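Only one protein chain is missing from this complex, and each of the others stays in its spot.
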Amino acid sequence: MPREATRIRVAFHDVDSSQRIHFTAMFRYFEIAEHALMRSIGLPYSRALQEYGFPRVHLDCDFRGAVRFDDILEVSAEVERIGQASWTVRFEAHKLPDAELVAEGHMTIVATDPSTERPTPIPRGLRLALEGKGDLSPARITD
Amino acid sequence: MPREATRIRVAFHDVDSSQRIHFTAMFRYFEIAEHALMRSIGLPYSRALQEYGFPRVHLDCDFRGAVRFDDILEVSAEVERIGQASWTVRFEAHKLPDAELVAEGHMTIVATDPSTERPTPIPRGLRLALEGKGDLSPARITD
Amino acid sequence: MPREATRIRVAFHDVDSSQRIHFTAMFRYFEIAEHALMRSIGLPYSRALQEYGFPRVHLDCDFRGAVRFDDILEVSAEVERIGQASWTVRFEAHKLPDAELVAEGHMTIVATDPSTERPTPIPRGLRLALEGKGDLSPARITD
Partner (left out) sequence: MPREATRIRVAFHDVDSSQRIHFTAMFRYFEIAEHALMRSIGLPYSRALQEYGFPRVHLDCDFRGAVRFDDILEVSAEVERIGQASWTVRFEAHKLPDAELVAEGHMTIVATDPSTERPTPIPRGLRLALEGKGDLSPARITD
(Lines give C-alpha, C1' and ligand atoms only; values in the text may rest on other atoms or scores of the structure.)
Protein backbone atom coordinates (compact mmCIF):
# COMPACT_ATOMS: atom_id res chain seq x y z
CA MET A 1 0.00 0.00 0.00
CA PRO A 2 1.15 3.61 -0.50
CA ARG A 3 4.22 4.74 1.38
CA GLU A 4 6.08 8.05 1.39
CA ALA A 5 9.22 9.22 3.19
CA THR A 6 10.10 12.77 4.21
CA ARG A 7 13.37 14.23 5.48
CA ILE A 8 13.09 16.37 8.58
CA ARG A 9 15.85 18.24 10.41
CA VAL A 10 15.29 18.28 14.17
CA ALA A 11 14.69 21.91 15.12
CA PHE A 12 16.01 23.56 18.26
CA HIS A 13 12.50 24.15 19.57
CA ASP A 14 11.77 20.40 19.31
CA VAL A 15 14.46 19.53 21.86
CA ASP A 16 13.89 19.77 25.61
CA SER A 17 16.18 20.23 28.58
CA SER A 18 17.30 16.58 28.37
CA GLN A 19 19.13 17.58 25.13
CA ARG A 20 16.91 15.07 23.33
CA ILE A 21 13.79 15.50 21.26
CA HIS A 22 10.57 16.11 23.19
CA PHE A 23 8.30 13.19 22.41
CA THR A 24 5.51 15.42 21.11
CA ALA A 25 7.84 16.60 18.33
CA MET A 26 8.00 13.04 16.97
CA PHE A 27 4.22 13.02 16.69
CA ARG A 28 4.39 16.31 14.77
CA TYR A 29 6.93 14.70 12.43
CA PHE A 30 4.61 11.71 11.98
CA GLU A 31 1.82 14.05 10.94
CA ILE A 32 4.08 15.92 8.52
CA ALA A 33 4.97 12.53 6.95
CA GLU A 34 1.30 11.53 6.83
CA HIS A 35 0.44 14.75 5.01
CA ALA A 36 3.28 14.13 2.55
CA LEU A 37 1.79 10.65 2.00
CA MET A 38 -1.62 12.17 1.27
CA ARG A 39 -0.11 14.64 -1.21
CA SER A 40 1.75 11.76 -2.87
CA ILE A 41 -1.51 9.90 -3.53
CA GLY A 42 -3.13 13.01 -4.97
CA LEU A 43 -5.32 13.92 -2.01
CA PRO A 44 -3.70 16.71 -0.03
CA TYR A 45 -5.55 17.41 3.23
CA SER A 46 -5.64 21.10 2.32
CA ARG A 47 -8.25 20.02 -0.24
CA ALA A 48 -9.77 16.97 1.49
CA LEU A 49 -10.54 18.96 4.65
CA GLN A 50 -12.92 21.13 2.67
CA GLU A 51 -15.33 18.20 2.42
CA TYR A 52 -14.63 15.90 5.37
CA GLY A 53 -13.26 15.90 8.89
CA PHE A 54 -10.39 13.54 9.71
CA PRO A 55 -9.99 13.35 13.49
CA ARG A 56 -7.26 11.10 14.80
CA VAL A 57 -8.66 8.54 17.24
CA HIS A 58 -5.54 6.56 18.09
CA LEU A 59 -1.85 7.37 18.30
CA ASP A 60 1.08 5.40 19.58
CA CYS A 61 4.83 5.69 19.43
CA ASP A 62 7.75 3.61 20.66
CA PHE A 63 11.12 5.29 20.92
CA ARG A 64 14.14 3.17 20.00
CA GLY A 65 17.03 5.63 20.10
CA ALA A 66 18.11 9.12 21.08
CA VAL A 67 17.32 12.03 18.75
CA ARG A 68 19.07 15.36 19.13
CA PHE A 69 19.12 18.90 17.73
CA ASP A 70 20.17 19.10 14.06
CA ASP A 71 19.81 15.34 13.49
CA ILE A 72 18.41 14.53 10.05
CA LEU A 73 15.56 12.02 10.14
CA GLU A 74 13.84 10.16 7.37
CA VAL A 75 10.26 9.68 8.48
CA SER A 76 8.13 7.26 6.48
CA ALA A 77 4.35 6.92 6.49
CA GLU A 78 2.66 3.84 5.05
CA VAL A 79 -1.00 2.88 4.81
CA GLU A 80 -1.29 -0.25 6.97
CA ARG A 81 -5.02 -0.95 7.24
CA ILE A 82 -8.17 0.35 5.57
CA GLY A 83 -11.51 -0.22 7.32
CA GLN A 84 -15.04 0.98 6.68
CA ALA A 85 -14.73 4.48 8.10
CA SER A 86 -11.13 4.56 9.32
CA TRP A 87 -7.62 3.73 8.26
CA THR A 88 -4.30 3.26 10.01
CA VAL A 89 -0.94 4.68 9.00
CA ARG A 90 2.33 3.19 10.23
CA PHE A 91 5.37 5.40 10.79
CA GLU A 92 9.07 4.82 11.12
CA ALA A 93 11.73 7.43 11.85
CA HIS A 94 15.31 6.60 10.88
CA LYS A 95 18.27 8.77 11.76
CA LEU A 96 20.62 9.51 8.88
CA PRO A 97 23.21 8.76 7.66
CA ASP A 98 23.12 5.30 9.29
CA ALA A 99 19.35 4.81 9.05
CA GLU A 100 19.16 3.79 12.72
CA LEU A 101 15.52 3.21 13.65
CA VAL A 102 14.77 5.75 16.39
CA ALA A 103 10.96 5.69 16.59
CA GLU A 104 7.98 3.83 15.18
CA GLY A 105 4.27 4.27 15.68
CA HIS A 106 0.73 4.36 14.34
CA MET A 107 -2.10 6.79 13.73
CA THR A 108 -5.73 5.82 13.12
CA ILE A 109 -7.83 8.37 11.29
CA VAL A 110 -11.61 8.43 10.98
CA ALA A 111 -13.52 9.99 8.10
CA THR A 112 -16.33 12.11 9.51
CA ASP A 113 -19.16 14.16 8.12
CA PRO A 114 -18.34 17.73 9.18
CA SER A 115 -22.01 18.62 9.74
CA THR A 116 -22.66 15.77 12.17
CA GLU A 117 -19.10 14.94 13.29
CA ARG A 118 -20.14 11.27 12.99
CA PRO A 119 -18.02 8.63 11.24
CA THR A 120 -18.89 8.12 7.60
CA PRO A 121 -17.73 5.47 5.10
CA ILE A 122 -14.41 6.44 3.53
CA PRO A 123 -15.40 8.20 0.28
CA ARG A 124 -14.67 6.16 -2.85
CA GLY A 125 -11.98 8.43 -4.33
CA LEU A 126 -10.11 8.51 -1.04
CA ARG A 127 -10.41 4.72 -0.62
CA LEU A 128 -8.96 4.07 -4.07
CA ALA A 129 -6.12 6.47 -3.35
CA LEU A 130 -5.36 4.84 0.03
CA GLU A 131 -5.30 1.46 -1.76
CA GLY A 132 -2.79 2.81 -4.25
CA LYS A 133 -5.32 2.69 -7.08
CA GLY A 134 -6.06 6.39 -7.35
CA ASP A 135 -5.53 8.13 -10.66
CA LEU A 136 -4.00 11.18 -8.91
CA SER A 137 -6.13 13.51 -11.00
CA PRO A 138 -7.41 16.60 -9.25
CA ALA A 139 -10.87 15.09 -8.82
CA ARG A 140 -13.14 15.42 -5.83
CA ILE A 141 -12.42 12.84 -3.15
CA THR A 142 -15.94 11.44 -3.47
CA ASP A 143 -15.49 10.48 -7.13
CA MET B 1 -8.21 50.29 31.08
CA PRO B 2 -9.00 46.63 31.76
CA ARG B 3 -6.21 44.46 33.11
CA GLU B 4 -6.15 40.81 34.14
CA ALA B 5 -3.40 38.61 35.59
CA THR B 6 -3.05 34.84 35.23
CA ARG B 7 -0.75 32.40 37.03
CA ILE B 8 1.11 29.98 34.79
CA ARG B 9 3.48 27.21 35.80
CA VAL B 10 6.30 26.77 33.26
CA ALA B 11 5.82 23.32 31.71
CA PHE B 12 8.65 20.96 30.85
CA HIS B 13 7.81 21.13 27.14
CA ASP B 14 8.22 24.94 27.23
CA VAL B 15 11.90 24.69 28.20
CA ASP B 16 14.63 24.07 25.64
CA SER B 17 18.10 22.60 25.84
CA SER B 18 19.46 25.81 27.40
CA GLN B 19 17.45 24.85 30.54
CA ARG B 20 15.52 28.08 30.04
CA ILE B 21 12.12 28.81 28.55
CA HIS B 22 11.95 28.78 24.77
CA PHE B 23 10.94 32.28 23.72
CA THR B 24 7.88 31.10 21.81
CA ALA B 25 6.45 29.74 25.08
CA MET B 26 6.34 33.28 26.48
CA PHE B 27 4.22 34.35 23.51
CA ARG B 28 1.87 31.44 24.23
CA TYR B 29 1.62 32.64 27.83
CA PHE B 30 0.89 36.17 26.60
CA GLU B 31 -1.98 34.84 24.53
CA ILE B 32 -3.35 32.81 27.46
CA ALA B 33 -3.30 36.03 29.52
CA GLU B 34 -4.96 37.98 26.72
CA HIS B 35 -7.74 35.39 26.54
CA ALA B 36 -8.19 35.60 30.32
CA LEU B 37 -8.49 39.38 29.89
CA MET B 38 -11.18 38.92 27.26
CA ARG B 39 -13.12 36.55 29.50
CA SER B 40 -12.82 39.04 32.38
CA ILE B 41 -14.49 41.77 30.32
CA GLY B 42 -17.30 39.44 29.32
CA LEU B 43 -16.20 38.72 25.74
CA PRO B 44 -14.49 35.35 25.59
CA TYR B 45 -12.92 34.70 22.21
CA SER B 46 -14.66 31.33 22.09
CA ARG B 47 -17.80 33.42 21.50
CA ALA B 48 -16.34 36.48 19.73
CA LEU B 49 -14.64 34.34 17.09
CA GLN B 50 -18.04 33.19 15.88
CA GLU B 51 -18.68 36.65 14.47
CA TYR B 52 -15.29 38.22 13.76
CA GLY B 53 -11.70 37.35 12.99
CA PHE B 54 -8.97 38.74 15.21
CA PRO B 55 -5.60 38.26 13.52
CA ARG B 56 -2.58 39.50 15.38
CA VAL B 57 -0.59 41.96 13.26
CA HIS B 58 2.20 42.90 15.64
CA LEU B 59 4.01 41.11 18.44
CA ASP B 60 7.05 42.03 20.46
CA CYS B 61 8.72 40.78 23.59
CA ASP B 62 11.75 41.82 25.62
CA PHE B 63 13.20 39.28 28.02
CA ARG B 64 14.52 40.65 31.33
CA GLY B 65 15.39 37.51 33.29
CA ALA B 66 15.82 33.75 33.15
CA VAL B 67 12.73 31.55 33.34
CA ARG B 68 13.04 27.84 34.12
CA PHE B 69 10.99 24.65 34.39
CA ASP B 70 8.44 24.72 37.23
CA ASP B 71 8.77 28.48 37.79
CA ILE B 72 5.45 30.12 38.63
CA LEU B 73 4.77 33.26 36.60
CA GLU B 74 2.11 35.89 36.97
CA VAL B 75 1.36 37.13 33.48
CA SER B 76 -0.71 40.30 33.16
CA ALA B 77 -2.51 41.62 30.09
CA GLU B 78 -3.73 45.22 29.94
CA VAL B 79 -5.49 47.13 27.18
CA GLU B 80 -3.03 49.87 26.23
CA ARG B 81 -4.50 51.50 23.10
CA ILE B 82 -7.80 51.34 21.23
CA GLY B 83 -7.87 52.47 17.60
CA GLN B 84 -10.50 52.37 14.87
CA ALA B 85 -10.09 48.74 13.83
CA SER B 86 -7.31 47.55 16.12
CA TRP B 87 -6.20 47.56 19.73
CA THR B 88 -2.96 46.88 21.57
CA VAL B 89 -2.50 44.79 24.69
CA ARG B 90 0.55 45.18 26.92
CA PHE B 91 1.95 42.18 28.80
CA GLU B 92 4.24 41.69 31.76
CA ALA B 93 5.46 38.39 33.18
CA HIS B 94 6.68 38.37 36.77
CA LYS B 95 8.31 35.40 38.43
CA LEU B 96 6.91 34.50 41.83
CA PRO B 97 7.41 34.69 44.75
CA ASP B 98 9.62 37.77 44.26
CA ALA B 99 7.66 39.27 41.37
CA GLU B 100 10.86 39.77 39.35
CA LEU B 101 9.96 41.15 35.92
CA VAL B 102 11.17 38.53 33.44
CA ALA B 103 9.45 39.58 30.20
CA GLU B 104 7.30 42.34 28.77
CA GLY B 105 5.74 42.84 25.37
CA HIS B 106 2.83 43.89 23.18
CA MET B 107 0.28 42.42 20.82
CA THR B 108 -1.78 44.37 18.31
CA ILE B 109 -5.03 42.76 17.20
CA VAL B 110 -7.21 43.76 14.25
CA ALA B 111 -10.94 43.19 14.04
CA THR B 112 -11.74 41.69 10.65
CA ASP B 113 -14.84 40.69 8.77
CA PRO B 114 -14.50 36.89 8.36
CA SER B 115 -16.10 36.93 4.90
CA THR B 116 -13.69 39.48 3.44
CA GLU B 117 -10.75 39.17 5.89
CA ARG B 118 -10.56 42.98 5.72
CA PRO B 119 -10.25 45.21 8.80
CA THR B 120 -13.56 46.46 10.15
CA PRO B 121 -14.32 49.04 12.87
CA ILE B 122 -14.21 47.45 16.31
CA PRO B 123 -17.85 46.52 17.02
CA ARG B 124 -19.53 48.73 19.65
CA GLY B 125 -19.99 46.07 22.33
CA LEU B 126 -16.37 45.03 22.07
CA ARG B 127 -15.16 48.65 22.14
CA LEU B 128 -17.12 49.37 25.30
CA ALA B 129 -15.74 46.23 26.91
CA LEU B 130 -12.14 47.10 25.93
CA GLU B 131 -12.69 50.57 27.43
CA GLY B 132 -13.83 48.97 30.68
CA LYS B 133 -17.41 50.18 30.17
CA GLY B 134 -18.97 46.87 29.16
CA ASP B 135 -21.88 45.55 31.17
CA LEU B 136 -20.49 41.99 31.05
CA SER B 137 -23.89 40.63 30.10
CA PRO B 138 -23.92 37.75 27.66
CA ALA B 139 -24.88 40.04 24.77
CA ARG B 140 -23.61 39.88 21.22
CA ILE B 141 -20.39 41.77 20.71
CA THR B 142 -22.07 44.08 18.19
CA ASP B 143 -24.55 45.47 20.75
CA MET C 1 -0.97 3.39 43.50
CA PRO C 2 -0.52 7.18 43.47
CA ARG C 3 -2.90 9.22 41.35
CA GLU C 4 -3.22 12.95 40.82
CA ALA C 5 -5.67 15.05 38.78
CA THR C 6 -5.03 18.46 37.25
CA ARG C 7 -7.45 20.95 35.68
CA ILE C 8 -6.41 22.34 32.32
CA ARG C 9 -8.20 24.91 30.17
CA VAL C 10 -7.78 24.18 26.45
CA ALA C 11 -5.76 27.08 25.03
CA PHE C 12 -6.39 28.66 21.65
CA HIS C 13 -2.98 27.56 20.37
CA ASP C 14 -3.85 23.92 21.17
CA VAL C 15 -6.75 23.89 18.70
CA ASP C 16 -6.24 23.35 14.98
CA SER C 17 -8.24 24.30 11.91
CA SER C 18 -10.74 21.48 12.59
CA GLN C 19 -11.89 23.59 15.60
CA ARG C 20 -10.85 20.67 17.78
CA ILE C 21 -7.78 20.06 19.88
CA HIS C 22 -4.66 19.03 17.98
CA PHE C 23 -3.75 15.56 19.23
CA THR C 24 -0.26 16.60 20.29
CA ALA C 25 -1.81 19.01 22.80
CA MET C 26 -3.39 16.07 24.64
CA PHE C 27 0.08 14.53 25.04
CA ARG C 28 1.31 17.83 26.47
CA TYR C 29 -1.57 17.75 28.94
CA PHE C 30 -0.68 14.17 29.87
CA GLU C 31 2.85 15.27 30.67
CA ILE C 32 1.62 18.22 32.74
CA ALA C 33 -0.53 15.75 34.72
CA GLU C 34 2.40 13.37 35.10
CA HIS C 35 4.55 16.17 36.47
CA ALA C 36 1.79 17.11 38.92
CA LEU C 37 1.74 13.45 40.00
CA MET C 38 5.50 13.51 40.61
CA ARG C 39 5.19 16.69 42.68
CA SER C 40 2.36 15.09 44.68
CA ILE C 41 4.60 12.17 45.66
CA GLY C 42 7.39 14.51 46.72
CA LEU C 43 9.69 14.02 43.72
CA PRO C 44 9.29 16.92 41.32
CA TYR C 45 11.15 16.36 38.07
CA SER C 46 12.78 19.76 38.43
CA ARG C 47 14.78 18.06 41.20
CA ALA C 48 14.88 14.46 39.96
CA LEU C 49 16.29 15.50 36.58
CA GLN C 50 19.42 16.74 38.31
CA GLU C 51 20.40 13.14 39.06
CA TYR C 52 18.74 10.96 36.41
CA GLY C 53 17.38 11.05 32.90
CA PHE C 54 13.80 9.97 32.32
CA PRO C 55 13.23 9.45 28.59
CA ARG C 56 9.78 8.34 27.52
CA VAL C 57 9.92 5.12 25.51
CA HIS C 58 6.24 4.50 24.85
CA LEU C 59 3.23 6.73 24.41
CA ASP C 60 -0.31 5.98 23.35
CA CYS C 61 -3.61 7.80 23.34
CA ASP C 62 -7.15 6.96 22.32
CA PHE C 63 -9.53 9.82 21.73
CA ARG C 64 -13.14 9.27 22.84
CA GLY C 65 -14.75 12.66 22.31
CA ALA C 66 -14.33 16.12 20.83
CA VAL C 67 -12.34 18.73 22.75
CA ARG C 68 -12.58 22.41 21.86
CA PHE C 69 -11.12 25.80 22.74
CA ASP C 70 -11.88 26.93 26.30
CA ASP C 71 -13.08 23.48 27.41
CA ILE C 72 -12.04 22.66 30.97
CA LEU C 73 -10.48 19.21 31.31
CA GLU C 74 -9.61 17.20 34.37
CA VAL C 75 -6.57 15.16 33.45
CA SER C 76 -5.57 12.37 35.83
CA ALA C 77 -2.26 10.51 35.99
CA GLU C 78 -1.95 7.24 37.89
CA VAL C 79 1.00 4.90 38.36
CA GLU C 80 -0.10 1.68 36.67
CA ARG C 81 2.99 -0.54 36.63
CA ILE C 82 6.47 -0.43 38.19
CA GLY C 83 9.22 -2.54 36.64
CA GLN C 84 12.94 -2.82 37.21
CA ALA C 85 14.08 0.24 35.31
CA SER C 86 10.79 1.63 33.99
CA TRP C 87 7.28 2.46 35.05
CA THR C 88 4.01 3.17 33.27
CA VAL C 89 1.55 5.97 33.98
CA ARG C 90 -2.07 5.80 32.87
CA PHE C 91 -3.94 8.96 31.91
CA GLU C 92 -7.58 9.92 31.55
CA ALA C 93 -8.93 13.27 30.39
CA HIS C 94 -12.51 14.12 31.35
CA LYS C 95 -14.36 17.18 30.07
CA LEU C 96 -16.10 19.22 32.76
CA PRO C 97 -18.72 19.78 33.98
CA ASP C 98 -20.10 16.40 32.84
CA ALA C 99 -16.85 14.44 33.28
CA GLU C 100 -17.21 12.92 29.80
CA LEU C 101 -14.17 10.77 29.07
CA VAL C 102 -12.52 12.38 26.02
CA ALA C 103 -9.10 10.72 25.97
CA GLU C 104 -7.09 8.00 27.69
CA GLY C 105 -3.55 6.81 27.26
CA HIS C 106 -0.27 5.63 28.69
CA MET C 107 3.33 6.72 29.02
CA THR C 108 6.26 4.46 29.88
CA ILE C 109 9.29 6.14 31.40
CA VAL C 110 12.77 4.69 31.82
CA ALA C 111 15.23 5.72 34.51
CA THR C 112 18.60 6.29 32.88
CA ASP C 113 22.05 7.15 34.07
CA PRO C 114 22.76 10.57 32.51
CA SER C 115 26.44 9.78 31.95
CA THR C 116 25.81 6.59 29.97
CA GLU C 117 22.18 7.17 28.83
CA ARG C 118 21.63 3.47 29.69
CA PRO C 119 18.67 2.19 31.73
CA THR C 120 19.36 1.88 35.43
CA PRO C 121 17.29 0.32 38.22
CA ILE C 122 14.71 2.78 39.55
CA PRO C 123 16.42 4.40 42.54
CA ARG C 124 15.00 3.29 45.89
CA GLY C 125 13.54 6.66 46.98
CA LEU C 126 11.77 7.04 43.66
CA ARG C 127 10.47 3.44 43.77
CA LEU C 128 8.99 3.95 47.24
CA ALA C 129 7.36 7.18 46.10
CA LEU C 130 5.90 5.55 42.96
CA GLU C 131 4.52 2.77 45.19
CA GLY C 132 2.85 5.37 47.40
CA LYS C 133 5.19 4.62 50.29
CA GLY C 134 7.39 7.69 50.06
CA ASP C 135 7.70 9.95 53.06
CA LEU C 136 7.50 13.06 50.90
CA SER C 137 10.44 14.58 52.70
CA PRO C 138 12.83 16.62 50.56
CA ALA C 139 15.34 13.78 50.46
CA ARG C 140 17.46 12.70 47.54
CA ILE C 141 15.70 10.31 45.20
CA THR C 142 18.36 7.67 45.83
CA ASP C 143 17.48 7.34 49.55
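As written, the chain order gives the labels A, B and C, with residue 1 at the start of each chain.
Going forward, a residue touches a chain if its C-beta (ideal position, glycine included) is under 8 Å from a C-beta of that chain, and two chains touch if they have at least 3 such contacts.
Fair warning: this is a prediction, and the values are worked out from it, not measured in the lab.
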**OP:** Write the list of chain A residues that the hidden chain touches.
**Re:** 11-13, 28, 31-32, 35, 44-46, 68-70
**OP:** Touching the hidden chain in the full complex, which residues of chain B are there? Just list them.
**Re:** 17-18, 20, 23-24, 27-28, 31, 49, 53-63, 66, 117
Subject >> For chain C, residues in touch with the removed chain >> reply: 12-13, 15-19, 22, 24, 69
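Keep this in mind: only the chains that are shown with their structure count from here on.
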**OP:** Please report how many Å separate the Cα centroid of chain A from that of chain B, as a whole number.
**Re:** 33
**OP:** Go ahead and note the Å separation of the Cα centroids belonging to chain B and chain C.
**Re:** 28
Original post:
Of all residues in chain C, which are in touch with two or more distinct other chains?
Top reply: 28, 31
